Structures are given as structure tokens and as C-alpha cells.
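The structure is given below, and queries will be raised subsequently.
What you see is the complex with one protein chain gone and the rest in place.
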Amino acid sequence: MSKVVNTLKEVIKLCGLKEGMRVSFHHHLRNGDHVINMVLDEIADMGYKDITVNASSVFDIHAPIVNHIRNNVVTALEVNYMGAVVGREISKGIMNKPVDFRSHGGRPSDIESGKTPIDIAFIAAPTSDNMGNCTGKYGASACGSLGYAFADAMYAKKVVVITDNLVDYPLYDFSISETYVDYVVSVDKIGDPTGIVSGTTKITRDPVGLMMASYATKVIQHSGLLQNGFSFQTGAGGASLAVAKYLKELMLKENIRGSFGMGGITGYLVDMLEAGCFETLMDVQCFDLKAVESIRENKRHREVTASHYASPTVKSAIVNNLDVVILGATQIDTNFNVNVHTDSNGYIMGGSGGHSDTAAGAKLTMIVAPLTRARLSLITDRVLCISTPGKTVDVLVTQRGIAVNPLRDDLIARLKEAKLPIIDINELKNIAEKITGIPNDVKLGDKVVGNVIYRDGTVIDKIRSVVV
Amino acid sequence: MRRSMLFMPGNSAGMLLNADALGADSIILDLEDAVSPAEKDSARILVRNALKHLNYSNCEIIVRINSIDSEFWKSDLQEIIPLRPHMIMPPKINSAGDVQIIAEYMKEIEEKHNIDKPTYIIPLIETALGVENAFEIAKSSDRVKAIFLGAEDLTADLRCKRTKNGDEIFYSRGRMVTAARAAGIDVYDTPFTDVEDEEGLREDALFAKSLGFTGKACISPRHVMTINEVFSPTIEEVEYAREVMDIIRVAEEQGKGAISLHGKMIDAPIVARARQTLEMAEALGGGVYNE
């Protein structure tokens, strides 16, 4: 027996795609992904309209989706993150329905509960056997973890695995098992390896980034959380990686053995694992080749599902055991609300990803970002879009001082004791505006182009169109 | 207190924005080598405006002007002196006379602008002649509060190769420290130019500190933290200084004359040094650099 179907066209027919249905994709192939485009092109060619696309993220490589939107092939879009190229078009108001933005935890939660039932899940798999046992750990398009694809595989009505590395049955080291899979399609290439993972992710050379990383590390050091059993998540941005490097040096010097590193995993977290800073890595997504190699070779580097990572409705999720998370921001307001969805002009160029999930779960949520970018202050009176509510954000680290959420007076006391440059966030905003001047308010359009759906299901903000 | 002096290119609008937020005790806004001849005018105006409008309150400001054998140094001073930086760094200083020419012109500008507090001078000594005249240069004017060794130009003048371990500048370093201390002023060491080599930087800075240098300049912001750390008092130094001050207090209370600590006589220079150490530790936020 084999589940292999020869063409995408055939498999779409076999799945019984109809107008109005919801199809889903994961984003483990990031900006190297070919699968979303090839499937949507096929759906368009076959003449379908009115399809809802639920993708964990959409990157710049997915720009062709804009035409499918214009042609009413895709009439609804649900993502956790959207790159600037597609984001710009969405912000101009090309869709009738607002895009639903969820978080990495909220998306699988809504799939599992049936709020966003998936009709057909198309799962890009760097390696699969003919029955659909598949993984991201092997193959030319290896991406490591397939964490974001599990809910789709387990709950979609029809599941199609798309691979460019079909291997003999059984693929013993599978991530997603054949029990969930209806069909397997073999294609030439599911993606471009250079866009999938970086060769090596490198820490920033930017002196401002390093200054912030040094402050952030000191905040962790004096937070009271850095002790045996410590757990930590950081992103792949340059300054975040520098924190991982400094933190590794500090943990080794102080002989602290942490419990786990979480997240999108980079070589720097792998270094920390190998140096004994952590017992294990919990990996929902790999960012570089070193992470892919580690998840393949090292048993203590564990693939986890997006639900396990961050779902608000599972019995317990890893984010709830997280001590410290380092996050970015395009804007933060004086109530510590963070925007990671739009740029300062209101154009969509991101999304929550795991931002609001980890902020809600971690004991210490730290935003690390430069106080000014070009002539714009990071800190505003009101962010253009609330991605993560201020009550879940504890500390803002900039190169010109560290602001602590007044809700965390315990932390303020500790950090002041450690002589760190603690400053009121309003004062920090004044410092920024002395440098930049006071900006005019950006006037946005009336049309709602995006709903920011918080992990508890409430719409915490609406993204408005940009008037061109 | 000045441990680190960070060079910032004078014509980079972006870098000037964050110059004071990189942890350096002093920043040197450079109008000389970091600026091409065609951009001298533009850097001078940009630095002038930065001094006027950016509130550099976190650190000391030094402006490196062009050398007195160039056509630019007078224009540099005309634009910069009215903005009252803490110090002017003139390069390629060979003699006391060179400093006096500059000091004289600075005075003229200050008088014209009714500035009563003089801007100080930190001569950059980077020629064989300058090194041999280091003491004279250090004593040349009340404005001279420190001297600074520049090894790149110096080694070219000495006709030797500039190496990482710096044997070729050993004599010059010693001569500079001796001259500065004899004149009662501070003295700063040349930058370590391999930006990637953190260990090499630390060794070089530790060696400079062991010779008596007050601090060290750097061309990369990434060197600032290490330099600050090396030139800050260590935990042991601070503890010893506290012990010295404690025993002095007790001795004064008891009216004792000669006192000793750990079997060593405590005399006036040791007390003075202990006081400096504690003042520095206090200025650093109540402790040593990296607790």
C-alpha cells in the first residue's frame, strides 16, 4: 500500500476541496518555502475561489499570495506572523475581510478546539516515507523541528504531506506519524535551503546592540531567577543572541546549571546546552544549521509541538514554566504595551509569533530594543497596535537605560540595589524625544485590515489600513 | 574618572547619535584620520551641531582636531571651541611650542566668545620627537591635563613594525608614563587595533595598567567594556583600600603616629592611593566594575 499521489492537482481533487474551505500550512521552511505558493497556484489554476488560508506564518517569499487575494482565490487569511512584503499590501486594504492574527499558542488551540477547523492541511516535510511518516530532521530541505505542523496534522480533516525526499517505509525517526496522514505528494523541491535556515546566525556587531545585551544580561543576573533550574528563551535577532553569549559566560563562571532553553533554537542555545548551561532544549523551530544538526543528533534537544510550547488551553504548556524571555519590539508605549505587528507608519511587518504567549508565561519578560531607530522613538504614548499587553511585560532594556514596569516593584528594588541604570519609562521617552523631536501622530485609515486575537480569544486590537 | 576613550568618526551622523551611550568614559569625536580630506568641512559642522544639540551628558567630550601642519586646524577650533568640549586633542604634537601655538589660538577664540573657563588639551604624541619631548609637552600649558600615546604613527616614524605584543613601543610607553607622572597629569595608552581579539586586548590593557597608564583609548566600541574593567579597581584593591582607611581612622582616634597593616608601614602615598581607589569605586556605582 502507498499513499503517494502523483500530482498536487490530483491530491487537491482527492481531498475534495470546495469553495469556502480552510487550508493550512506551517512556516518551518520560512523564507525558503515553496509549498504555499505551489499549492495556492494549483488551487487558482483549478479555478477555485473563496479559500481561507490558515498559515502559521507568511514570509516575503509568499508575495504571490497577493495576486490570489486580488483574484478572490484567497478571501480570508489567518496567520501568526506576516512579513513586510505581503504586510504592506494587506495594510493598503486589498482584502475585504481583516486578517486574523493569532499567536503561536493561540493558533493550535483554536485548531484543536474547532474554532478554526482545518479542511486540508498541506504539510511540507523535508523527509517522508510513502505512508506519511515524516520529519524535518533530514533531507536537502531539512529544517529541524516541525513543531508548528502537529495541530494541523492531528486535527485537519484531510492531511497531505508534501516532500522532496521520499524514503523507504518506515521512516523510523519520524516526527509526525502516518496515523494522521491521508496522502503523500513528492515534488522536486519543497524549498530553497538558503532561505530555510541560516548557515550560522551571528551575534550583532552593532555596539548599541551589544550595550543592550550587556544590560539585559545584568538584569537576568540580578533578577533572582538565575539559579540552578533556570529556564530561558531568546529570539534570533542579533542583540538577543548576544544575550545568550553573555549569559553562557556568566552561567559557566557562576557554575549555574539551568533546566531548559526554549524556543526558536539557534546555535548559541545549542552551545549553551553543550556547555552544560541547560539540561535540555525544547525546540518548536530551528533557526540555523547548528540547531538542525543538534536536534537530529542530540537526544537532550527535543522537538515539541506548538501546543506544548504555548497553547493557553492545554493542561500545561512550557511557557508557563519559563523563567526569562527576551523579546523585541517595534514600538512600546508608556503602559508597556508592545507592538510587533506594524512599523511606525502602521504597515504590517510582523506578528505575535510566540511574543504574547511567552510574555504571559515567563516570570521575567524583557523587551530589548534600541531607544531610537533612525529618527523614531521606540517609546510612544500609545502603540499603533497592541500585540502584547503591558501587564505581561516586566522590563524594557535600551542603550540609554532600563525601564521596569511599575507593577514589578520587587524587581525595581532588586535592580536598583544592583546599581543598574533604572529609569522611569516616561523619562526614557523624554530622552528619546529630545534626540528625535516630537513626531506627528500617524493618521491611519478607517478600514480594519487585521484583528489581533490574543491567546485568550479576545480581539485585543484592530489593525487599521494605511492611507497611501 | 576616565578609563576608556572611544574614537567616533566625526562625519557619521548615525554613530554620533549614540556616541555617549556606549559605556565609554570619554568619547573622542574625530575630525582627523577618520575623516577624508574632502569631508573635513562637513564633519566639522556636523560635530559642532552635535555638540550644540545632542545632550552628551553621560560622558566626557574630546574633539580631535586636525594637526597644525594641516590647513584645517584653525577652522576646527573656530567651530568647536565655542561649544566648550571638555578637551581638545591635537595630533602629531612634537614639542611644547606646538601646544602653546594651539593654546594661544584657543585663548583668542575663548576671549572672542567671552568664555572664561578654558578648554583643556590632551596632546596626542605620535612621533619620535614628541616622545623625547613628552615631559616638556606635559608641562607646556596649564591646559594640558593628560597626554596620549599614538603608536600607529609613532612606529612608522620609528621605522619599525607595529606588533601585537608591542615590544617596539615599550620604551615610548615608559617614557610617556614617567613624563606625565613627573608633570602630575594623566596618561593614556594607544588603542589595541585588532577589533576581534578580545584576549589580546585584555592583555594589552593589563600591561598598560601595570606600567602606570591611567586608561586606554579604543577605536571599537566593543573594546570599551574590557578597558573599563581592566582600569577599574579590583575587589582586592577596594578591600585593601577600605582596610587602610579603617586603620587610619582607628589610629587617628587613638592618637597613634606610625601604623602598619599586614606588617607593612602605612604612609601618606598608600593612604592617598587608597583614597583614590575608593573614590573611583564610588564613582563606578559603589563597587568594582563587575561584581
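Lettered A and B in written order, each chain numbered from 1.
The rule is simple: a residue touches a chain if its C-beta (ideal position, glycine included) is under 8 Å from a C-beta of that chain, and two chains touch if they have at least 3 such contacts.
Here is the rule we use: contacts and distances are computed from a predicted model.
Going by its UniProt record, the hidden chain of the complex is named "Citrate lyase acyl carrier protein" among "phosphoenolpyruvate--glycerone phosphotransferase", "Polar amino acid transport system permease protein", "Multicomponent Na+:H+ antiporter subunit B" or "Citrate lyase acyl carrier protein". Only one residue in the set B:54, B:101 or B:211 touches the chain that does not appear here, and it is B:54. Between the chain not shown and the residues B:3, B:44, B:64 or B:209, the one that touches is B:44.
For the options A:187, A:256 or A:376, the residue in contact with the chain missing from this view is A:376.
Residue-level contact of chain B with the missing chain is found at 12-14, 16-17, 41-42, 44-46, 48-50, 52-54, 75, 79. The chain not displayed touches chain A at residues 344-345, 373-376, 435-437, 439-440, 442-443.
Methods note: only the chains that are shown with their structure count from here on.
On the side of chain A, the complex with chain B involves touching residues 205, 207-208, 210-211, 214, 372, 399-400, 419, 434-435. Interface of chain B with chain A (complex): residues 17-18, 21-23, 54-55, 220-222, 225, 285-287.
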